[in-house]
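Working notes, beginning with the structure itself.
Excluded from the complex is one protein chain; the other protein chains are retained at their positions.
Right after this comes subunit A.
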Amino acid sequence: MSVERERKIEAPVIECKAVHKKFLNLAGEEHVVIGDIDLQVKKNEFLVLFGPGQCGKTTMINLISGLLPATSGEITVNGKPVTGPGADRGVVYQTINLFPWLTTMGNVEYGPKIRGVGKEERQKKAQYYIDLVGLQGFEKAYPVKLSGGMKQRVGIARAYCNEPDVLLMDEPFGALDAQTRYMMQEEIEKIWQKEKRTVIFVTNNIEEALYLADRIVVLSNCPATIKAEYKIDLPRPRSYVDPEFLRLRKEITSIVDITK
């Protein structure tokens, strides 16, 4: 009985079984982007998918978010197979894609609004997440008036505000300058510590991966398969110059071959 309950708690939130994805390229040839990925993500785990440039990480995010169907294999979220996009999964994209015609508040409350949540309730919720990402005072600002880092904070608050079980982040800081990127890495960790969610975070930046991950899954280049897995037990918040951090950084970098 207790074993069973234990198993229930340990049941993965996201499960990918033998996931394949093929595309047809312009010449009409089949092109395997994702080759046989098995992946399990536990509740409130911060999983980083780490891999070189065009290795299919974004495709993986699109498969889990349900925007693309897998060619074969199965993806389940909380035991339910993914058949299309759903509110149980929130996505933060690399391209900053706030709605320019809406204010910070309008963007953050967007998900609950679409689902028909009453104004007072959704604005209260939105305000909570706006405060969480440190944007109090900017509720009425339009995206034009916000810096890149601030825009991505709004994007994170927007994803959080829909209260998904799973947060998918596709290189969310890829478009930011180095300085802002460090700041946002610290920020996202703080946010995640406060509001734990199951996260799949995609990046090609090893420092970012090591700073944030509970577990790093290293992908090989096209077709993407799982090359290695690292459980990162370093205490948080981590230091970029910790000897173990540097050792892991060297080790993981050495197994990622950018050319293949």
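As a working rule, a residue touches a chain if its C-beta (ideal position, glycine included) is under 8 Å from a C-beta of that chain, and two chains touch if they have at least 3 such contacts; residues count from 1.
As a convention for this text, contacts and distances are computed from a predicted model.
Visitor: Report the protein name recorded by UniProt for the chain absent from the figure; options are "Phosphoribosylformylglycinamidine synthase subunit PurQ", "Energy-coupling factor transport system ATP-binding protein", "NADH-quinone oxidoreductase subunit N" or "ABC transporter permease".
Guide: In UniProt, the chain excluded from the picture bears the name "ABC transporter permease".
Visitor: If the hidden chain were put back, which of A:Thr95, A:Ser147 or A:Gln193 would touch it?
Guide: If we include the chain that is not displayed, A:Thr95 is the one touching it.
Visitor: Which one touches the absent chain: A:His31, A:Lys80 or A:Arg115?
Guide: A:Arg115
Visitor: Specify the residue from the set A:Tyr142, A:Tyr182 or A:Phe245 that touches the hidden chain.
Guide: With A:Tyr142, A:Tyr182 or A:Phe245 as choices, the missing chain is touched by A:Tyr142.
Visitor: Using the touch definition up top, pick the residue from A:Pro69, A:Pro85 or A:Gly137 that touches the left-out chain.
Guide: Of the listed residues, the one touching the omitted chain is A:Pro85.
Visitor: In the full complex, which residues of subunit A touch the absent chain?
Guide: Counting only subunit A, the missing chain is touched by 65-67, 84-87, 89-91, 93, 95, 97, 99-103, 110-111, 114-115, 142-144, 158, 162.
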